[in-house]
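Omission of a single protein chain aside, the complex is shown with its protein chains in their original locations.
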Amino acid sequence: MAEDKKTPEELAQISYRPPGKTWMDSTVEFRKGTYNYGAVPASAAYMNLPFPRKWQPTNEDWNLPEDWQKIIFEGMRERLNRYRSFRVFMDICVRCGACADKCHYFIGSGDPKNMPVLRAELLRSVYRNDFTAFGKLLGRFAGGRKLTIDILKEWFFYFYQCTECRRCSVFCPYGIDTAEITMMARELLNLVGINIDWIATPLANCFRTGNHLGVQPHGFKDSIEFAVEEFEELTGIKVEAPINRKGAEVLFVAPSADYFASPHYYTLLGYLALFHEIGLDYTWSSFASEGGNFGLFHSAEVMKRLNAKIYMESRRLGVKWILGGECGHMWRVLHQYMDTINGPANHLEVPVSPITGTRFENAKSTKMVHIAEFTSDLMRHNKIKLDPSRNDHWNVTFHDSCNPARAMGLIEEPRYVIRNVCNHFHEMPENTIKEQTFCCGSGSGIGTDENLEMRLRGGLPRANACKYVHDKYGVNLLLCICAIDKATLPPLLEYWVPGIEVGGIHEMVGNALIMKGENERATDLRGTPTKKVEEGKEVTEDV
Amino acid sequence: MTVIISLLAAVTLILIAIIGAGTLGLQYLFGIVIPYATLAAFLFGIVYRVVKWARSPVPFHIPTTCGQQKSHPWIKYSKLESPFTALEVTGRMALEILFFRSLFRNTKVDLKKGPKLVYGSEKYLWLAGLAFHWSFLIILVRHLRFFVEPVPFFVAALQTLDGFFQIWLPIIYITDVVILVALLFLLFRRLYDPKLRYFSLAADYFPLFLLLSIAVTGYLMRYTGAKADLIAVKELAMGLLSFRPTIPVGLDTIFFIHLFLVSVLIAYFPFSKLMHMAGVFMSPTRNLANNSRAKRHVNPWDYDVKVHTYEEYEDEFREVMKAAKMPLEKE
Partner (left out) sequence: MYDAGKVITGIIVFLILITFPFWFNAASGRATYKPDPEIITPDDQCVETAEYMKRNHMDMLNQWRDQVVREGQRTFVAPDGKTYELSLSNTCMNCHSNKSEFCDACHNYMAVSPFCWDCHIEPQETTYGYK
């Protein structure tokens, strides 16, 4: 990537003026940095996905099955009959254009096919041509297009340039949700063996080992134990972190990046600190060692196959309810899909916080609680002692992750937590947060190195909003509650607005939490000296 | 190109009516047969389309939340942007349908040097859309005076209100002005904004031209020398509505043009994007409560899938788990 890397100034040369030519017959160019690699056959085969084969988007011949068009049409018909959203969204768009400049990819690239309306038209034109009376009659004049290999390639290109963030659907007068359309398109592409590796391989890993990274049980245990030791070094407190323990009250499920990647890792330390301090009777699971679910980015079926392990494991371990960590798309699945696809969870009980006695009525059917809900409840009831000044070296802002904001409405809980543990909290401009939040640019399985240019483009609106608070308030830490954010925002910010680090809210909780018997904290959980510590005192660099 | 084709289509329709009802005198066709046929197509078409949509289930609970969820009692949740109960959903839908809530949020992005992204408020689309739809509805209700006898009080009241300014004779209705301005703005916007021009289809321009033609022929009959014989018009309408169709004397070609364009509009309606009228009620991102963790949503086509069980997992990893002293089901 290095040799053809553009400077931020070059990349920001964006024109929102579309070309003069019609969009209907242009073809896509798979330029380095703007697409994702095809799935390796072994991963696709492990998941029994159709037509696993060696394949790359840049190949002239995609080696499609003989009757690929028929497969697509059958797939479309089936999905039209299964999803009211798909059918209605195909029919009622009036092309008012309200969505056009709401997409972070359009804002960052100026590519007109990244306008949600036109992204949908890529699929809608084929639907119109073959499924509607006007289309069959008038064809192109009615906005219909015959399905060709070029169109299929275009689908692949643009439906893997949508992060299913749903920002467009907030502004659409009919609530047309491009995420739904992208999901359908990706399912159709899967039917003819078109998948990307960054989705297919995590799927296979997760199916086999319980997590996307393919961490085997002993590796998982090592990671958790490493964190426990690390935490002891930092604070002098040895916490318990039970794994696969039967009879615990709560099963805790977090995204796997929390125990394997940085800066997620500090959030993990935060969880460990909190659970220890409140004496939570809980367990981790190596089998359900992943809250994230890349199945959401692939197909409803695979999503269900992966999600099943959470309820299965909660049943096997005999817990009462489930607590979920900081992760964005994970929570879309848990909040909007899990009960439907793998419920009802009659083996569990309505979640009750053992510390405060709060009954989580809003989760009484699914029986899974978000950690921001859980922790904010602890704080509200003054069950934990906090010293927010320990975070005084951080000037923080909060990035609402797409799914918690627009598929869950989890907006105030994390802010409540932040306000309790940070003294310096500044919001980004209102058009870039809460339900109008901008995606990190790398969600929905397209946060790959090979796709870096598109990620940087898509992340521009978010980074730009960060720059605003960085310049205005000196913000130096972006908090978020999503594992993909934590993985992809650091390089994004490094590129557009150096000087902002990324962290999770439970990292801040871990910093501020006053624990019984702890040593004086010379540094925060990531080894940065706290403000109270004198200048020049030696600091150990962690992780 | 699509603009010209759509314009030509509208002009052609006008010519058809002029030649058909005017020159050829096919008043029976244009006054009775076509209105009946297109009304039938309208009613049947709408029901057909809605039933077709309804036959596809809503498998998953996918509301787009645009505000705070209901969780803790001490956090105020947004009843209209993230509704929890059916009543709150009704409120959200009412805001959406009556006042175009989502469109009201519209913003416009500007990329300044720096780079610096600026988001400005952009309410013109919302305003024009709302102005058009409400005017259209009021005009439709006002037209009831041609369709019912005796004319109900609300029609007369609406006329009085709509003619509040008492300018000109016959009084110029506010909605007659507003709908024209709104339609012209919507057309202008589509042509002026390069983004919109790029993705607009013939199906986007055609309804605008059709509605404009309907409006203009209506104005001609009300405000100019081409006045219609209203009694004859109502007689025709009442004949159609009581299934005793007759062609009264006194109907001019201009009236048949107006009627034919309306007939085309209603026949076109169910097979076009105009179905957003019904679709907005059926959008699962808006009409579902954000209560999916409190109340289970059932997917009627749910099927069993191949999962990886814990037993299979342990079978594969038993040795390493044993070595790592992890609890096992089977030693």
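Things worth noting here:
Each chain gets a letter, A and B, in the order it is written, and its residues are counted from 1.
Throughout what follows, contacts are C-beta pairs under 8 Å (C-beta built on N, C-alpha and C of every residue); 3 or more make two chains touch, one makes a residue touch a chain.
Source: prediction; values computed, not measured.
Although it is not drawn, the missing chain touches B when the whole complex is taken into account.
Note on the undisplayed chain: of the listed residues B:I139, B:V155, B:L201 or B:A294, the one touching it is B:V155. Touch with the chain omitted from the figure is made, among B:Y28, B:F147, B:F164 or B:F188, by B:F147.
Of the options B:K113, B:R244 or B:K325, the residue whose C-beta touches the omitted chain is B:R244. Between the chain not shown and the residues B:V3, B:I46, B:L211 or B:L261, the one that touches is B:I46. In the full complex, subunit B contacts the hidden chain through residues 43, 46-47, 50-51, 54-55, 57-59, 144-145, 147-152, 155-156, 159-160, 166, 169-170, 227-231, 234-235, 237-238, 241-242, 244, 250, 278, 281-282, 297-300.
FYI, only the chains that are shown with their structure count from here on.
Averaged C-alpha coordinates put the centre of subunit A at 34 Å from the centre of subunit B.
Listed in rising order, the residues of subunit B touching subunit A in the complex are 5, 49, 52-72, 74-75, 77-78, 81-82, 96, 100, 102-103, 105-109, 111, 114-117, 119, 125, 129, 193-196, 198-204, 271-273, 275-276, 279-280, 282-286, 290-299, 301-302, 305-310, 313, 316-317, 320-321, 323-324, 326-327, 329. The touching residues of subunit A, counted against subunit B in their complex, run 8-9, 12, 14, 16-19, 23, 48, 80-89, 91-98, 100-102, 107, 112, 115, 117-118, 121, 132-134, 141-143, 166, 169-177, 180, 207-210, 216-218, 221-222, 243-246, 286-287, 300-301, 304-305, 308-309, 312-313, 316, 334-337, 339-341, 343-344, 358, 360-366, 368, 373, 376-377, 380, 405-413, 416, 429, 431-432, 434-436, 460-461, 464-465, 467.
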